[in-house]
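Our next item is chain A:
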Amino acid sequence: MSNKVIDVSNLTKMFGNFTAVDHITFDVEEGEIFGFLGANGAGKTTAMQMLCGISMPTAGEGTVAGYDIIKENELIKRNIGYMSQKFSLYEDLKVWENIRLFGGIYGLSDKVIAEKTDALLKQLNFQQERNTLVKYLPLGWKQKLAFSVAIFHEPEIVFLDEPTGGVDPAMRRQFWEMIYDAADRGITVFVTTHYMDEAEYCNRVSIMVDGHIDALDSPAALRKQFNADTMDEVFRQLARKAERD
Partner candidate 1 sequence: MIKVKDLYKSYGKSGKIKALNGVSFKVDDGEIFGVIGPDGAGKTSLFRILASLILPDSGSALMNGHDVVQDYRRIRQIIGYMPGRFSLYQDLSVEENLTFFATLFNTTIEENYHLIKDIYQQIEPFKDRRAGALSGGMKQKLALSCALIHKPEILILDEPTTGVDPVSRKEFWDMLARLKEQGLIILVSTAYMDEASRCDRIALIKDGEFIATDTPQGIINDYSDILWSVEGSRMSAMLKELRTHDMVMSSFAFGDKIHITVDAGFRRNELEQYLTNKDFRDVNIAPIEPTVEDCFMALTR
Partner candidate 2 sequence: MRFSGNSLVKQKGIKMKQFIAFVRKEFRHIIRDNRTLLIIIGMPIVEILLFGFAINMEVQNITVAFYDPKPDAFTIGIAERIKQNSYFNYQGNMQSMEKMEEAMRKGKLDLAVVFQQNFQEELVQSGKAAVQLLSNSSDPNRGSITATYATAIIAGYQQEQMDLIKIPFQIQTENRMIYNPQMKSSYMFVPGIMGLVLMIICTIMTSVSIVREKERGTMEVLLASPLKQGTMIFAKTVPYMVISFIDFIIILLLSYFVLGVPVNGSLILLFLVAIIYITLTLTYGLTVSTLVDKQVNAVIFSAITAMIPVLMLSGMIFPIDNMPGVLQTLSFIVPARWFIEAVRKVMIQGQGFFMIWKEVLIMIGMIFFLLLVTVANTKKRLE
C-alpha cells in the first residue's frame, strides 16, 4: 500500500444553494509537494478548511494524515501544520516566545522545545533575533520563521496558504528551498500560490475552477496536455472557462 497522506473522494461543501466545493476527489502521497491552484473564489479556501478539519463537509469522505475527516477532525488538527500569509505568528511576541507557544500548543515538552528552538534558530541563522519582536522582522524572515514553526512538531503534512505573497524574489526562493528540505524529510507539503513560477516547483498541481478540480498532474504533463509553454498559460486556459463570479 502506498502511503497516502491525503485521500479524499467526492468532497463537497454547500452554503445554502451555493456549492463552494463540488465533489472533488484526489490524493497526495507522502513527501509530495502538492500545488493547489485556482482563481479567487474557485473554492480553494473552503476545500483547505475541510482538509484541516475546521469545516465539516456537506458530503464526501476521506482521510488526512490517516484520520477520518468526518469523525476524527480533532486528531487531524494535532497532526498537521498550518501557515497562511494573513496570520502566521503573533506580532507582539518575541521570536522565541512564538516558538515556545506553538510548541506548547502541540504538546511538546519544555525540554524538547528548548533543544529544538536552539537548533531551529541556528539553522535559520536567526540567533541574534531570538529576543526580537516578530513585528520588527522583515516579511521574508517572518515567513521563513512561520514555516519553521508550522513544522516544528514534525507534522505529517503542512498546509501553506499563499505563503510567499509580497515576499521579495530572493527570499521567495529561499522559502521554497525550505519547502524542499521539509519534503525530503518526509513532510508532505500542500501549498496554494498565485505565483505561477512556483507552481512549477510542485511535484503535482491541481487547478480548481468553479468548485471542481479541472486538471491534476505534474506541471510538465499539464503543459503538454494544454499545449502551453508555461503554467501561467495552462492556468489562463482553465480559468477562462469559469462561469461563476
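In this section, a residue touches a chain if its C-beta (ideal position, glycine included) is under 8 Å from a C-beta of that chain, and two chains touch if they have at least 3 such contacts; residues count from 1.
With respect to how the candidates were assembled, all candidates are chains of the complex that A comes from, given by their letters.
Fair warning: this is a prediction, and the values are worked out from it, not measured in the lab.
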| item | value |
| --- | --- |
| Candidate from this complex that touches chain A, chosen among 1 or 2 | 1 |
| Parts of chain A lying in touch with candidate 1, wherever the complex brings them together | 38-41, 85, 136, 138-140, 162, 165-171, 173, 176-177, 180, 194-197, 199-201, 219-220, 223, 230-232, 235-236, 239-240, 245 |
